[in-house]
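Note that one protein chain of the assembly has been removed; the remaining protein chains are unaltered in position.
Going in written order, the chains are labelled A, B and C, and every chain counts its residues from 1.
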Amino acid sequence: MLILMHPNATSEDVDRVADRVKELGYVPHKMPGAQRVAVAVTGNAGPVDPAAFTMLPGVVEALRISKPWKLASRETHPHDTQVSLPGPGGTPSRIGGGVFGIIAGPCAVESREQTVGCAKSVVAAGARFLRGGAYKPRTSPYSFQGLKLEGLKILAEARAATGLPVTTEVVDPAHVAEIAEYADILQIGTRNAQNFALLEAVAKAGKPVLLKRGMSSTIEEFLMAAEYIIKGGNYQVILCERGIRTFEPMTRNTVDLGSIPLIKRLSHLPIVVDPSHSTGDALSVPAVARAALAVGADGIMVDVHPDPARALCDGPQSLRPEQFADLMGTLRKMADVLGVTID
Amino acid sequence: MLILMHPNATSEDVDRVADRVKELGYVPHKMPGAQRVAVAVTGNAGPVDPAAFTMLPGVVEALRISKPWKLASRETHPHDTQVSLPGPGGTPSRIGGGVFGIIAGPCAVESREQTVGCAKSVVAAGARFLRGGAYKPRTSPYSFQGLKLEGLKILAEARAATGLPVTTEVVDPAHVAEIAEYADILQIGTRNAQNFALLEAVAKAGKPVLLKRGMSSTIEEFLMAAEYIIKGGNYQVILCERGIRTFEPMTRNTVDLGSIPLIKRLSHLPIVVDPSHSTGDALSVPAVARAALAVGADGIMVDVHPDPARALCDGPQSLRPEQFADLMGTLRKMADVLGVTID
Amino acid sequence: MLILMHPNATSEDVDRVADRVKELGYVPHKMPGAQRVAVAVTGNAGPVDPAAFTMLPGVVEALRISKPWKLASRETHPHDTQVSLPGPGGTPSRIGGGVFGIIAGPCAVESREQTVGCAKSVVAAGARFLRGGAYKPRTSPYSFQGLKLEGLKILAEARAATGLPVTTEVVDPAHVAEIAEYADILQIGTRNAQNFALLEAVAKAGKPVLLKRGMSSTIEEFLMAAEYIIKGGNYQVILCERGIRTFEPMTRNTVDLGSIPLIKRLSHLPIVVDPSHSTGDALSVPAVARAALAVGADGIMVDVHPDPARALCDGPQSLRPEQFADLMGTLRKMADVLGVTID
Partner (left out) sequence: MLILMHPNATSEDVDRVADRVKELGYVPHKMPGAQRVAVAVTGNAGPVDPAAFTMLPGVVEALRISKPWKLASRETHPHDTQVSLPGPGGTPSRIGGGVFGIIAGPCAVESREQTVGCAKSVVAAGARFLRGGAYKPRTSPYSFQGLKLEGLKILAEARAATGLPVTTEVVDPAHVAEIAEYADILQIGTRNAQNFALLEAVAKAGKPVLLKRGMSSTIEEFLMAAEYIIKGGNYQVILCERGIRTFEPMTRNTVDLGSIPLIKRLSHLPIVVDPSHSTGDALSVPAVARAALAVGADGIMVDVHPDPARALCDGPQSLRPEQFADLMGTLRKMADVLGVTID
């Protein structure tokens, strides 16, 4: 931490800051400059709270100089984390560590026929994980809220039929145990990205967690949310970029692909891209999925629906199964030239 | 709803849309224009889901033409909602319906002495409600997380000492019953503004709810979150503008005061402003509190701390008790000329 | 400037940074810490460019520790700047230095009758400056672009009839001389807030400049734009907050009133608020104008139109003259209790 003093700060002001630094167990270093004095703080193991200094007389600002995440950081864990689960055909389904993982399925579980049928078509096209919402967080209380327990059972049936491990969203800490019984990956949605009670609850379930970025989370907040889960004892976290909220009204969200190479340098965790929720438009989904692979993401999570025009949720962003199969063909060719593995 | 067809859409495309409208129980109206045909939908009681149409061939866009909230709407409930609780000195503490309510207290409950002392100083200066966090949602898992149950007991003690009704944040549906035992108003924080499981849980507690706007919630999403609570059986909702997230780095948030007159026209619910969390800077708090009164808000919620430099949370934004008393003096003079009541 | 080294940086890396600092004429200070070394830079008169260091091996980040504006800064110019021009009734029209200035008039000059009539009604209600656009920057090339020279002549006529000094927008450096002949204040619109060629051109005209904040300008960029004008020799700059662009679609812009107290501390320049362009809605204009006074701004700039329903530009945000007179009455009562002067 570096504490900047006002040009008019007195030497008493500077001494008071230095004393406070010592009182907190750190070491102060006074640095006289042309315009002002600054006080550098060393001796701290983790981050120092700026608020301890900014109210003292003569202090202009307290700048943090180390990143606040530790467990999610690549500095402390240089090797890629890979999530690996038993997958179709007796081979593992993997995400991260050089493997581009493919998650596909309906936005919401609507019926046995729709979900099992969809799972069969996506596994045939090469998907390695099944997505599907049983508990749906919806902006309006009047919208379809998901099939809940019935939906979980359908997902488990779809897994039995295809071998695909299942990821599904958790919206209440009270549901974690039940959902962990049926699902393989617990998913945290964008609206719960800083629901810390929920993050702590899923951390303890002993299953990998797919953590979506909050629609207005900074990269720092995104990694700090992952830090909550890892601190709770669970290193099996898959980050998911699903678009952030900006001023642009013509796309559902703005997919922040430019953050991916940065996040890969900052953290050892794998990160996948959701081209469906980020664009909200099936016509743009294949292009953004290709870009996710090209930009260095570790996978994609795609909405696929057998009849998008009749989907109960997010139909306009869902690919039809044959469109998904086309996309897979292109991704495999790209992966070859980019030196990436698709299981 | 108005469904716009592509200039090249065929008459079969238009017929298919009209049939789908009828299938859903509504009435289609074909409207031929110079460049394209549109199909208007009538006969619907509530909102129609655009997704039912946007995937049909030839459809360009489906525009909603009525607002999706009903219970929170001023169209259906023209009169102001007022929240009124037993307050200090045997008189009610009120927010809304022409009364500008004053909520003050520490960001976090840190100790009995700090909280009860702070409550006494704010009631002496004219506050009518006490705020104080017992469960603190923090971006970092390494930051102070609140005193929890111990904090609730301290808040109840502060109420006993001053008569001030207490508002405190709820972060987990499992805590609702316990917190409702100690607090008078249940508070939903910005990170949980679309945590629908939590909204449904607080709706059932039989206590007023103070609902903060999500840091990236649109006005529509903010009112829809209120709709969840009202639909759950609780009309006693106080909205709270606490700043939204924008590109500006020099203020903690951007306080959206320009939304207040609009929200007052759209909804019957009272809305208060939090000048402390929105600016993050005690030097700006009195100015924004005055602006909240001038712009037509129904109250303010202000952080006050006896010793901001040593606060465990958000010290730089807390007023000292004497600064709060000064602010109250100015607000009372302004309220007189604006024709607003301060209890 | 503080240069942070990577935890794995070698002592050669640190020496190389120190050498570069010396090469640029500054003084390096090596600061060993628990996790990493930092190098502080002193001896610089103005800001140091981070780019000189961030590409060197082992460097993580270079943090600026002084603000980049000088001439616009309150640190170097502690006293308020006031703009004062000959006004109606032989008394000066002023903005800043404790005086809340009132600028009113039509968004666009449409005709002699409309503009002169509007000027008469606003001066009668207490306005001290006339606004009116002759050159209109419009998003669409198909929208009304202003009466241009003819409009300037009408504005001069309105000034002759009322005594009101005139502010009008400049959109091209080539127009500066002509507009300076007719107008008293040269206005820079939000879309030209970082059109540096235009800023340099208006700086030389010898007239006060009203500088609108860019719709996505940070406070720093806003003050740096003012710095361009002052550096060009003109200290008579009036800042104008007119709303910033955010994710919210229901208001035209988000008026950043919370930035006003901060800008007043950072700079000696006066700042006015435009409640019309920021909200885009006449129903919200009086509330935001009151809030501007309460938050500590130095004035307002309001659209007033005799017949808003027939305005060629921005009618929905224009007050009718009688609504403007009502607003003036409220502002005068508020100014009394707030200790502010309205000429």
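Details
By our rule, contacts are C-beta pairs under 8 Å (C-beta built on N, C-alpha and C of every residue); 3 or more make two chains touch, one makes a residue touch a chain.
Since the model is a prediction, treat every value here as computed from it, not as a measurement.
Of the candidate positions B:245, B:264 or B:277, contact with the unshown chain belongs to B:245. Residue A:256 is the one among A:75, A:184 or A:256 that touches the chain not shown. In the complete complex, the residue from A:84, A:111 or A:284 that touches the missing chain is A:284. Residue-level contact of subunit A with the missing chain is found at 216, 218-220, 243-244, 246-251, 253-262, 265, 278-279, 281, 283-284, 287-288, 290-296, 330, 333-334, 336-338. Subunit C residues in contact with the hidden partner, per the touch definition given at the top, are 46-47, 49-52, 54-56, 68, 137-143, 171-174, 191-192, 194-198, 214-216, 220-221, 224, 227-228, 231, 245, 282, 308-309, 311, 313-316.
Residues 2, 4, 7, 29, 31-36, 38, 40, 42-45, 63, 65-66, 75, 245-247, 249 are the ones on subunit B that touch the missing chain.
We adopt the following convention: only the chains that are shown with their structure count from here on.
Taking each chain's centre as the mean of its C-alpha atoms, the one that lies farthest from the centre of subunit A is C. Remark: subunit A and subunit C have CA centroids separated by 39 Å (rounded to whole angstrom).
As a whole-number value, the distance joining the C-alpha centres of subunit B and subunit C reads 31 Å.
Centre-to-centre separation between subunit A and subunit B, using Cα means, comes to 27 Å.
In subunit B, the residues that touch at least two other chains are 216, 220.
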